[in-house]
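With one protein chain withheld, the remaining protein chains of the complex are depicted in position.
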Amino acid sequence: MKVAIVTFPGSNCDYDLYKCVQFIGGSPEFRWHQDSSLGNVDVVMLPGGFSYGDYLRAGAIASMSPIMEAVQIFANSGGPVLGICNGFQMLCEANLLPGALLRNESLLFSSKEVILRVENNSSIFTKSYEHHKTLRMPIAHAEGNYYADQEALDQLEKEGRVMFRYANQSGETTIESNPNGSVNNIAGIINTHGNVMGMMPHPERAVESVLGSVDGLDLFKSLLAHIVDPRPV
Amino acid sequence: MNVPSPQPRVGDPTITPELVSEHGLSSSEYEKIKEILHREPSFTELGVFSAMWSEHCGYKNSKRMLKLLPTKAPWVIQGPGENAGVIDIGDDLALVFKIESHNHPSAVEPYQGAATGVGGILRDIFTMGARPIAVLDSLRFGDLNSGRVRYLFSGVVKGVGDYGNCVGIPNIGGEVFFDKGYEGNPIVNAMCLGLMKKDSLIKGEAEGVGNLLVAVGTATGRDGIHGATFASEELTEDSQASRPQVQVGDPFTEKLLLEASLELIHSGYITGIQDMGAAGITSSASEMGGRSGNGVEINIDSVPVREPNMTPYEILLSESQERMLVVVKTGHMKDVKNILTKWELEADEIGRVTDDGLFRVTEGDQTVVAIPCLALTEDCPTYEREGEESVQIKDLRSRDLSDLDTKPSNCEEIFLGLLGSPNISSKRWIYRQYDTTVRTNTILKPGADAGVVRLRENNKAIAATTDCNGRYVYLNPRTGAKAAVAEAARNLVCVGALPMAVTNNLNFGNPLKPEIYYQFREAVLGMSEACKLFETPVTGGNVSFYNETSSTPIYPTPVIGMVGIIEDTANMTSPLFHKPGDSILLLGNNTDELGGSEYLYVVEDLVAGEPPEVDLLAERQLQHCVLAMISEGMLQSAHDLSEGGLACALAESALGNKSNQHGVDIILQDRLDPIPLFFGEAQGRILISCDQSSSSRVLQVAKNHGVPCHEIGEVVSPSDGFKIAGRTGSLEIEIEKMSDIFFNSLPSLMGKANKS
Partner (left out) sequence: MTRFQLEIRVVPRPGLLDPEGKAIQSGLLSLDYPDVQEVRVGKILLMELVADSPKSALDMATSMCERLLANPVTEDFQIQILEENENSE
């Protein structure tokens, strides 16, 4: 599985993602934001970090980079695209996903382990997860408060395109389990076609037990399985 | 030598004794300057001397004492004198580390002060060729009941967090301490660790006559001019008005600078690199020149500026952040520019390396500065001051504490009061604002005894901690300093790391006052004694003097930043209890010592008495004992005892993981009253737990190491509560009640309960 990890000035989770893809047996390659072509790859990933310092709006300036045109084309032709944290912010800014990520309700940067409930396990990213299984994964963001207007939100919910929600240990999506105020406890969503997913938590930081959790592994394994043996989902 | 004379500049003020004094120089220092130059200095030169001979850059009141510190060991590659210290950690790898302060700017503008403090220390690390892998922060503030203190505290935490998070370096630990003794003068020390291959080490030297001096990064503005001098003065009400002098940081540019610098260093196109920190271009250029024995010539018109009409004085002393000075090998400017263009950074040729040993600055075809480099660095006068202990402190120390009620009927209430005190309660509110997992190498996060990052290159890990109890140092500087080193070492062995080396941040008041210099001298002597015995040489650090407001100094606070190696990550140990049924044991002895304790401060509003005694030999035996136990895989947990004593340490081990809490059932045989028994802060103690089947083995290993060890009880299920029984008093309390106070005290105080 050849993965293009697109890096921008200020990306700082690119290295982590690279190591993670290598770890699960994929072949990661970095692409610089100035490149106009992605090359021949199976998957595109937009890593976390502070591209352009989060100046203006998180992910805004990055979403205008030359490489994003190639990412758009790749996505529009069905190629799998995964945006993590800052990457999710970029996908929303680039209109590859609906809605926007606002400042955390607490107004504080939030760095801790959260519990996620898998809402949709039929996508190419989540096939390997059991439905409503709870996952433990770190978050580290100041602008992870997902927002979409009522129309977009209704559509997302109706079409089952919410991928993960913040929950408690018992799998209940409570206010206390929501670290940033995001609407309907939304932590990750997918596009209509099912090939572009964005999520605020960091699955690449949950792939080794020494780091505290391996719950991120199945996400990458799902992708790997899909590339090796693509089937309609 | 015959030093050329700069021509007088139009508009420069005449030098008068008042002007000299405003520049922080004494009349005898001014005479020395004239002696060195064989003439009067120009106004710009006066500014240059004022910065380089300031306390912050010149270490004039500390250098002599610092020479007493142990700095050598077979594993020390670079000791004090460079941008950071370096130790060999095996497998061709080197660990680069240092701690620095940014106290005065943080008192005036906490967010930017703290942010730029982190920025500065990061640059000190990557300037050596190492990639930063972790940061730690050591903070001190006044009483949290004051709105102003909460403002400073939240600003500093946000500054540390925003900067480190943006650059993408995990914060793996640190400490915070609140005490009226720090009112008005927060302490903000930032420590950074970096990793590199041993042979990639690059020095901050201006090698190769004819090589180019290139300024990289942001353009120079008027930020922080005289920041170095500012750091060398006490804070007054006027300091509030001095906000414009505070530097503003840009972590995004810093990240680019980091990547570009590392690429440059590994490219072979440069021979030296140094960050422009305190006193900007002046310090970086003159220090690089001084170290290599060469000279440097700078053309002020080539320095990129972002404000109009900046004078040479302003340009040379500006402390605009995120700038580096690079020495480029002749013929490679284009290659260097290519690397920098990729990272969207400016690079401007501003001068070259010369062979005349001078720090020379030209404006057009006029010379405005011509000073021998070594005069600015090596020839800075150093002083040994008068030191005399304050009578007031002597009295406080000998205060009789026997009139205290050490057998009260409300032990539970007192215990909850301590658990909820800002110095003991959970610091989650702080470190949840820090990204602790970026770079996916953090294997022990803040909240434990030390922070730990694993090395992907081998199966080892690096542990680091910052420690100092300022109250102990205040009451008895020599003992307090020894205690700081001892505590740091205990914290490292608790996670399974062998202590290797120290970086220190010495935070004190005005050294010209005999009672302060006494504290400084005694603290350095205590630190020296402990570091020698523990074989943890000091590889560098920072001195921050003049931490006083309206003549009230802070507690003397020599912060010890200590690093250690865990040979096998599988051995890493946490401070948390594991399961009901496990045996709980105490290494070390409980004593009747309450001097300088958190108990005394919280319950009696008192900072007095003799701080707990430190037996360095016993500490060393304790360290070896714990490491032996850990390497044999005997322990489930290990936790150092500090503020709040045994009861609080037990609470921390029991409650620490909110989703997996425990109770304890403890019986203590010591012939001590409940207050010193539960809350006394005797040194040399570590709380351990093990599987019941291992307890006799644990007792045997302790005996072999000559360390007192007693089985004091067992871990129980949380529903069985938290029980400690002494001979003359006991404590019994529900876990839920304790947990609520322990976790929610700080967030409630800061107005953001449960939402971070």
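A and B label the chains in the order they appear, each numbered from 1.
In this section, contacts are C-beta pairs under 8 Å (C-beta built on N, C-alpha and C of every residue); 3 or more make two chains touch, one makes a residue touch a chain.
These figures come from a predicted structure and were not determined experimentally.
Across the entire complex, contacts from the unshown chain go to A.
Within the set A:A148, A:V162 or A:M197, the residue that contacts the chain not displayed is A:A148. Touch with the chain omitted from the figure is made, among A:D35, A:E105 or A:E208, by A:E105. Only one of the listed residues, A:L46, A:I61 or A:M137, touches the absent chain: A:I61. Counting the whole complex, the residues of chain A in touch with the unshown chain are 56-57, 60-61, 64, 92-93, 98-100, 102-107, 147-149, 181.
Quick note on the criterion: only the chains that are shown with their structure count from here on.
Centre-to-centre separation between chain A and chain B, using Cα means, comes to 36 Å.
On the side of chain B, the complex with chain A involves touching residues 158, 161-162, 165-168, 250-253, 255-256, 342-344, 431-440, 442-443, 454, 456, 569, 659, 752, 754-756. Chain contact summary for the complex, chain A toward chain B: residues 9-10, 12-13, 15-16, 19-20, 32, 48-50, 52-55, 105-106, 108-112, 138, 140, 142, 169, 176, 202, 204-205, 207-208, 210-211.
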